[in-house]
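Of the protein chains in this complex, all but one are displayed in their positions.
Up next is subunit A:
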Amino acid sequence: MGIEGIGARVARKEDKRFITGAGRYVDDMVVPGMKHAAFVRSPHAHADIKKIDVKAAEAMPGVIGVLTGKQLKADGIGNLICGWMIHSKDGSPMKMGAWSPLAVDRVRYVGDAVVIVVAETKGQARDAAEAVEITYKERKSVSDAVEALGKGAPQLHPEADGNLIFDWGIGDAAAADAALKSAAHVTRVEIVNNRLVPNAMEPRAALGHYDKAEDHYTCWTTSQNPHVARLVMSAFYNVAPENKLRVIAPDVGGGFGSKIYIYPEEIVCLWASKRTGVPVKWVADRTESFLTDAHGRDHHTTVEMGFDKNNKIVGLKVDTIANLGAYMSLFSSATPTYLYATLLSGQYNIPAIYGNVRTVYTNTAPVDAYRGAGRPEATYVVERTMEIAARELGVSPAELRRSNFVTQFPHQTPVIMCYDAGDYGASLDAAMKQADYAGFAKRKSAAAKKGKVRGIGMSCYIEACGIAPSAAVGSLGAGVGLWESAEVRVNAVGTIEVLTGSHSHGQGHETTFAQLVNSRFGVPLDSVSIVHGDTDKVQMGMGTYGSRSGAVGMSAIVKALDKVEAKAKKIAAHLLEADEGDIVIENGALKVAGTDKNVPWFQMALAAYTAHNLPAGMEPGLKETAFYDPSNFTFPAGCYICEVEIDPETGKTDIVQFVAADDFGNIINPMIVEGQVHGGIAQGVGQALLEGAVYDGSGQLLTASYMDYTMPRADDLPSFQISTSNTPCPGNPLGIKGCGEAGAIGSPPAVINAITDALGHENLTMPATPSKVWAALRAGTKH
């Protein structure tokens, strides 16, 4: 590695603008003539809209337009869709209920958008929104997925009888049943995976601008994938054809999945801009974010895992009910199916697996992928069950895991995935050593002397990143391909622009991707610019989610760089009168290997553009494009160990030690990777200890602000002890696996395994708040 190349701990290029207040987020954008929008939202969880009276609102100061769903429909704007088709076991397609960007005759959750008000100022828009009179007739509502499946539950969509969206299965039910029947021991666990609100610090925002002169729309939006937004808004929502719609996602303040989807607001702002003749900006306040950002998790699961007399796993059966909220969000069907049940084998040899997933409508915010997306739920199922099984069997949790690890690769699981590389024992050893696992008993008794209760827990996770290949996901129901594109432009002076379809919203692509270019051509980082987030600049891309930017996005850049290198070498060989095969790139120059003959990089670039002396028949210029479609998922894996100390007087849990040992394959910038792990663990610990979205019996979200929803703060968390090992991914040219979600996937079961170890019983649900832990210390059966 060079000082700026692959493997170097380079400070981030993008930081300068963020630390000086020069970042440009959607709310910072100002367009001449821009006005402000406020949405009137349903205060009811479930109601019929009887009447909408906008007269008083229209008469309010500064009001430019008050628009309803009827007008939106009249203009031909389409319903929102879910882009991944899942079929039930009986072969029937999933039951997608209609979701109008502005509700027309019925609202199905608190926060459902009904009317948009456009006014001169934000304050005036909000004042006028208050003056919109909507007459509702309330219906009974249901927030809990299990209740929604029950007889007599309120029905949300005529398309979905019994609120059931699909009843889907994966694996071999008969084989799993037979295995459990033959098992010497079966561990049975009931699991609730708590509903979370992603809470990117930048609230969602949209600025829609219709340009009458060009009959063209521009949308600035807080998106993780602006090209997908353009595609969906064109192809399905009839906002405008793709060539008449530019989507820009500038600096985006965190996403964690919640900014993948195309929400009603950006569609409505674009449409309202044409209707009112002014650019329309909307910025969510935090409560709107809580109410309307796609939530995460919310599973109810029963697990049965069977072991033979040697404690080898013989079979696993999982039955999950997943709450998808009031409408099917863009990828909501994929998250609890192909991103969840395909990971139920964990790091283990399990000969027979069957997973059944029922997805359900409820009168709550739509639920979709949130950091980890299905994989945290799978890991929680597998790793809680392994820990409980070890306790039931009276064996070491580490050794039970180790004796069941997959050790031969490739390994085909019974649930689609084929693991390509890994060394799970290495991560387990590294984590146990780092955590001084062997010394825990001593620490526990020392804590007991201080009146504190200590526990230790582990979690050996596996995840699947860089969802692929496109043909395979297409056959599983995906409405899009999951490749990535890149364009590498070498300018006449040798500086380089890389246009990528990946989108950075905190991941540091501007640095990491430039490091790759530096490694290949020796061009300094300052001379490499990474361009992303604008459909007018980058031809097409699939965006950033599922830890795909390294494994898929950078692989596309590698392919484009290969093409650039091939042409650059041809030019250099011609200039140096050497054989193309003898040209090597070293220290920013193209050299004839083994000689001092060379042409500096910038001179070669200039030659490409002056075109005075190019090989016969060669086109001038130096710019190459590539699309990369991976051959397989990647499989990051690792072992996390959490040690907690509980104050029995208050029930407060302190994490006294958190160790993460991850295998991400090759790493481009260790500093950035560590940052991703830190942030992921914080979100996982947040889920385990603090966070939970709570709807009351009438469907009101009780946790709709930072006063009520507990975000992890600095004093809730320790400093983390993290390390990495490396089995390079054989499936992509850089050997990268991905690191963006691991922390959030691996950590919740480690934390809960630690607390239940301290408690001595398993009766504890997330979030393990002080009051729950306090009560749990005084109740339940000791294991």
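Here is the rule we go by: a contact is a pair of C-beta atoms (placed from the backbone, for glycine too) under 8 Å apart; a residue touches a chain by one contact, two chains touch by 3 or more; residues count from 1.
The rule we apply is simple: contacts and distances are computed from a predicted model.
Visitor: Determine which name in "Chemotaxis protein CheA", "Aspartate carbamoyltransferase", "ABC transporter ATP-binding protein" or "Carbon-monoxide dehydrogenase small subunit" the UniProt entry assigns to the undisplayed chain of the complex.
Guide: "Carbon-monoxide dehydrogenase small subunit"
Visitor: Using the document's definition of touch, tell me which of A:Ala8, A:Ile191 or A:Ile672 contacts the absent chain.
Guide: Answer from the full complex: A:Ile672 touches the omitted chain.
Visitor: Can you say which of A:Gln507, A:Gln687 or A:Asn732 touches the chain missing from this structure?
Guide: Result: among the candidates, A:Gln507 touches the missing chain.
Visitor: Can you say which of A:Gln71, A:Thr287, A:Ser403 or A:Gln603 touches the chain missing from this structure?
Guide: Here the residue in touch with the unshown chain is A:Thr287.
Visitor: Can you name the residues of subunit A that touch the chain not displayed here?
Guide: Contact residues on subunit A toward the absent chain are 11-12, 14-25, 27-28, 30, 121, 123, 199-203, 251-254, 256, 283, 285-287, 505-508, 671-672, 674-675, 678-683, 705-707, 711-715, 717, 719-720, 743.
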